[in-house]
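One chain of protein is taken out of this complex; the other chains stay put.
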Amino acid sequence: MRADPGTATPALSVVHEMRLTWRYASGTAMERFLAGLAERRIEALRCGGCGRRYLPPRPFCGRCRLRLSDWVPVRDEGTLDAWTVVHLPIVDARTGEPRPVPYGMGLIRLDGADTTLNHYLAEADPDRLAIGLRVRAVWREELRGALDDILHFEVVP
Amino acid sequence: MRRVAVVGTGQTRHAKAREDVSQPELVREAARAALEDAGIGPAEIDAVVLSNMELFEGRALPELWAGEGAFAAGKPCLKVATGGTSGTSACIAGFHLAASGLFDVVLVAGFEKHSEGHTQTGMALTDPFWDRAVASGAVGNFALSISQLQAERGITEEQAALVAVKARRNAARNPHAHLQMAELTVDEVLDSRMLAHPVRMLDMCPQSDGACAIVVASDEPARRLCPRPAWVRAAVTRHEQPYLGDVDRRLLTMRTLRDAARAAYDAAGIREPLRELDVAEIYEPVTYAELAWYEALGLCEEGEAGRLIEDGVTAMDGELPVNPSGGVLSTNPVGASGVIRVAEAALQIHGRGGERQVEGASTALATGYGVYAWSDVVVLQAEAA
Partner (left out) sequence: MSVAVAGVGESGPALDDPRSIPEIVLEAVEEALQEARLGFDSVDAVVTASVDLLDGLTASNIAVTEVVGAVLKPETRIAADGLVAAIHGSCLVRAGAYETVLVVAHGKASLGPYWELTSWALDPIFLQPLGLDFLACAGLQARALAEDDAAAEQRWARIAAERRRAAAAHGVAPACTAEDVLASPAVASPLRRESCAPLADGATAIVLRAAGPAEPGVHLGGVGFDLSPHALGERELTEWDGLRRAWARALAVHGTRPTLDVAEPSCVFAYEEDLFRHALELDPGTEVSPGGGLFAGFVPVAAGLSRLAAVVRALRGPGGLRAGVAHGTWGPAGQGQAVAILEAA
């Protein structure tokens, strides 16, 4: 150990590059939700206990500790519940490349859902964003059954 | 729960990159310091608990390699990993092991060597069908919730900047801290680079290389080993639903922290936390979170957090010094950060705080925060129950 921690150069280092592949199962609830997206349809699962309509849909309400099976329709329009404009380039896990900045992000409460959806916003000017704004989904032309079938949300004029 | 106490603490010098040591050596540095502080040798450790978020270093089961740094070879050793709360949860696991009657002396060691991996990638393995498709990263996720805090509580960028200044100035009196900025000003914070509106570079915690260890002992050995043991009066964990959008107005409600704090205060017999706590080491990854935690911890009424920081109530010479160490905002080796909170709280009770000592501290709070809204709350006291 050297006397000057934090500034000394390494005596030895080994470089490992990690390339790993995982194959994730969506689960029954997410599978139906994603299939719906491919047809521009958004559905949530409603809890029979607390009545919360969950996005993302999941097998189980963690609050009531009950299984979920009651599907309800959700609109592709809703209210902005929180927002930010991101300036720090972060790696887009889908492409492995940093996403171009700045870009808007929001938590959107879609009409018909009780939880919020985090997604990109078309608007990236802080002065034109506010909690409570109405926003609507802008869909990709070729739908694939993934959350990014929605490109982003735009402010409803 | 049976009586247990923290009887020794130790930590490394934390830095952006500790290239002079390997991961096991980093752990060894903290573990050795904790044992020296407790006045014991490795043979007296009955069990070891490690804390580390292995994906940040691109590893699996890191205790297998780095555990020997904590003198774990030939001993019972387990690793706790729960995101940001890993360190506090590891300490709580250590308390439970020492209280179980199976082990008398337990060493808890947390570490992270962010410089050896790729933290952003390690954090990016969220739900592959949901968050991964629309990642905003840790900063962006905080910023979203902060927009609600600003809108409903009127928290200003200046008030947040005051938290940043307090943290880094306190850190200048902590020889272990990573970011030590004795002269930092509010203007410098407000002039720092925008990361995700309204969060600026100096509002955020750094990524640090570092390790921290504590020695936990059950009743009898605690009295033997430490002139003023830091007795565990409460150790509470509360977890939340898994998605960011599951928690309404996350920073404002923070029901896990509220619930955990209430349970911890009840266990420790605390009615007025601001008055009865002597020092707090809370897990604040971003300035705004500290202000939100003031409310959730019951240190002030709703909407009063900004006034608390403006009036210096939580400054070193205030009624309740919060984060004399400089906090997570100054030092953040994730797997160690929670252990640091508990160690710093214990060190205050031991009276070994040096320049950052709060005079006569006898009741100390430590908290952990992780994932979107997971909380740990620990209360330590000079008086056993």
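In this document, chain identifiers A and B correspond to the written order of the chains, with residue numbering beginning at 1 in each.
We adopt the following convention: contacts are C-beta pairs under 8 Å (C-beta built on N, C-alpha and C of every residue); 3 or more make two chains touch, one makes a residue touch a chain.
Since the structure is predicted, the reported quantities are computational estimates derived from the model, not experimental observations.
Peer 1: Among B:Ser100, B:Ser115, B:Ser192 or B:Thr253, which residue is in touch with the absent chain?
Peer 2: Only one of B:Ser100, B:Ser115, B:Ser192 or B:Thr253 touches the chain omitted from view, namely B:Ser100.
Peer 1: With respect to the chain omitted from the figure, which of B:Val21, B:Ala81 or B:Val199 is a touching residue?
Peer 2: The one listed residue touching the chain not shown is B:Ala81.
Peer 1: From the listed residues B:Leu26, B:Ile40 or B:Ile92, report the one that touches the chain absent from this view.
Peer 2: Answer from the full complex: B:Ile92 touches the omitted chain.
Peer 1: Determine and list the chain B residues touching the chain excluded from the picture.
Peer 2: 1-2, 22, 48, 53-55, 58-65, 67-68, 72-83, 89, 92-93, 95-97, 99-102, 122-128, 236-242, 255-256, 259, 370-371
Peer 1: What chain A residues would touch the chain not displayed?
Peer 2: Output for chain A: 12, 14, 16, 18, 20-28, 30, 58-63, 65, 67.
In this text, only the chains that are shown with their structure count from here on.
Peer 1: Hey, how far is the Cα centre of chain A from the one of chain B, in Å?
Peer 2: About 28 Å, centre to centre.
Peer 1: If we count contacts the way the header does, which residues on chain B are in touch with chain A in the complex?
Peer 2: 12-13, 15-21, 25, 29, 58, 120-121, 124-137, 139-141, 143-148, 151, 193-199, 241-246
Peer 1: For the complex, give me every residue of chain A touching chain B.
Peer 2: For chain A paired with chain B, touching residues are 1-2, 4-10, 13, 16, 18, 22, 24, 26, 30, 34, 54-56, 62-63, 81-88, 90-94, 105-107, 115-120, 126, 131, 146-148.
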